[in-house]
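What follows is a single structure, written as structure tokens, with notes after it.
Heads up, one of the protein chains got dropped from this complex, but the rest are sitting where they should.
Each chain carries a letter (A and B) given by its place in the written order, and its residues are counted from 1.
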Amino acid sequence: MVIKRIHMEVLVACLLALAGVAVAGGSLELGVGWTDSGPDAGYFPFYVGLLLAIAGFANAIWTVILHRGETEIFIDSEQARRLLSFLLPMTAFVIVTLLLGLYVGAALYLFYVAWRQGKYNPFWAAGLGIGFAISLFVVFDTLFKVPLLKGPLEAYLKIY
Amino acid sequence: MKKTSITLAVAATLLSTVGAFAQWVPERPVEFVVASGPGGGTDNFARTIQSVIAQHNLMDQSVVVLNKGAGSGAEAFIYAKANNANPHKLIFGTNNVYLLPHVAKMAYTSEDLVPVAALALDEFLIWVKADAPYADAAEFIAAAKANPGSLPVGGSQSKDTDETLVALIEQKTGAEFKYVPYNGGGEVGVQLAGGHIAANVNNPNENLGQWQAGAIKPLCVFSDQRMAESDPVHGDTGWHDIATCTEAGIDISSYQMPRTVWLPAGVSDEQLAFYVDLMQKVSETPEWQEYVANTSQTGRFLAGEELSAFIDNSETSTVEVFKAEGWTAQ
Partner (left out) sequence: MENFGLLMEGFQVAITPTHLAIMVIGVMLGLVVGVLPGLGAPNGVSLLIPLTFTMDPVSAIILLASMYWGALFGGSTTSILFNIPGEPSSVATTFDGYPMAQKGQSTRALTLAFMSAGIGALVGVVVITLLSTWAAGFALRFGAPEYFSVYFLAFCAFIGMGSSAPLKTIISLLVGLALSTVGMDTITGTLRLTYGLNELMGGVSFLVVVIGLFGIGEILMTVQDGLHFRGVASRIDLRDVFRTIAELPRYWATLLRSSAIGVWMGITPGGPTAASFMSYGVARQWSRPGEPFGKGRPEGIVAPETADHSAGTCAMLPMLALGVPSSATAAVMMGGLMIWGLTPGPMLFATKPDFVWGLIASMYISNIVAVVLVMATVPLFAALLRIPFAVIGPVIVAICFVGAYTVSNATFDLWLVLLFGVIGYVFSKLSYPLAPLVLAMVLGHKAENSFHQSMILSDGSLDVFWSNPLVGSIMTLALLLVIVPQVVKLIGRLRSRGTLRSVH
């Protein structure tokens, strides 16, 4: 899978322009005029969104005109593989965290990456994950009284 | 006969309190959810209670303070809704709990929380610059009437307690001001001292420093009686020397902001009773009295029926103002 830079440029410019449309659209219901006491609530976001939409589309068109036919590569298959092998566990980390809490999520994530990608001994990797989770708990929950997201395991162990 | 029934009632209350106390105590650390950012008036309120509880060992479990001040405090109340029936989340706010849903579309209603207690009332005053040409509130109102819509009055936030009070003054006196919202009371105080606005309606402790320095002066207080005796603050005037606004001819007998504590709806009566009792104990400690005096608030403990009556009263009268101003959210 190889993505050319020009395709990515145009895609991103169009996405940004669409974001601009969304911002401008969302501001419309707030009133976008200029009243006696200055701008309405939606005045700034509306024009920011409008300008963003214009700039985004202009950038897309500009890129097509100026750089058509260029073959610079945005990402090659090797890079994409490496990127995904990091991005997917990270996304899994977020999902696991939402279900099981930050401590369990972080421990599992560290364990997985150190074991599968760092090629460490699984016991060593598990120790790393658990050790990290415990030090997080000590620093945040205990020392600084900043509670982190907890899940069923902590409830079972009666750690609040 | 009557006497016995009273005795019985008192005994019953005592019994139920004692019973409740024996029945339920927190089983895990209690979260104090503060409906303001760090450093705000509500934040200080919650943290003072936290330290009083710790100093007097009023509770076995520890306390964790969380600030959830987004959306004028709505974040904290929506959090309470999400934690329905959870007796380990105590929410600290003002009257914003029951007033916010009236002015903006909010993802909670005041039914999602139950009031535990109010521990203090914060007063509101009219302040002007010290060298302003108004000797009293009546002259100030007259000046506003002479130039409708041109005297800038500052306050914190929009459609919050300050702007409501300014709107109320306008409705009662027929004067017209230009309301300018700022981020917080301290900022409004400095804007007044710098002469960028003509007046503000700050709470006492938000303007105390500038009054001490003689940069600004109070005109009247929105209360049915004068404030408590105090040492002179500037020159030979102290808090007690400030006229009430009714004396000065503004027909608003009382406008106060309660400092309130809430629980998520759905908690049991025993759980509620535990916290009512806890707050009562807090309000009786010398440290609490000192905090109330330091911040020039009026210490008053309200709970149960008395508190519901206060809230109903305050809600009805404020919503009237909202309606007249056309602020009510559909």
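The working rule: a residue touches a chain if its C-beta (ideal position, glycine included) is under 8 Å from a C-beta of that chain, and two chains touch if they have at least 3 such contacts.
Fair warning: this is a prediction, and the values are worked out from it, not measured in the lab.
Just so you know, the chain we are not showing touches A, B across the whole complex. From the options B:186, B:218 or B:264, the residue with contact to the unseen chain in the full assembly is B:186. Only one residue from A:2, A:64 or A:83 touches the chain missing from this view: A:83.
Against the chain not displayed here, chain A makes contact via residues 5, 8-9, 12-13, 16, 19-20, 23, 26-27, 30, 34-42, 44-45, 48-49, 51-52, 55-56, 58-59, 62, 74-75, 78-79, 82-83, 86-87, 89-91, 93-94, 97-98, 102, 106, 109-110, 113-114, 117-120, 128, 132, 136, 139-140, 144-149. Residues of chain B that touch the chain left out of view are 37-40, 43-44, 47-48, 50-51, 54-55, 65-72, 74-75, 78, 103-105, 107, 152, 157-160, 178-183, 186-187, 189-191, 193-194, 196-197, 205-206, 208-210, 212-213, 215, 287, 290-291, 294-295.
Just so we're on the same page, only the chains that are shown with their structure count from here on.
Inter-chain centre distance (chain A to chain B, centres taken as mean C-alpha positions): 40 Å.
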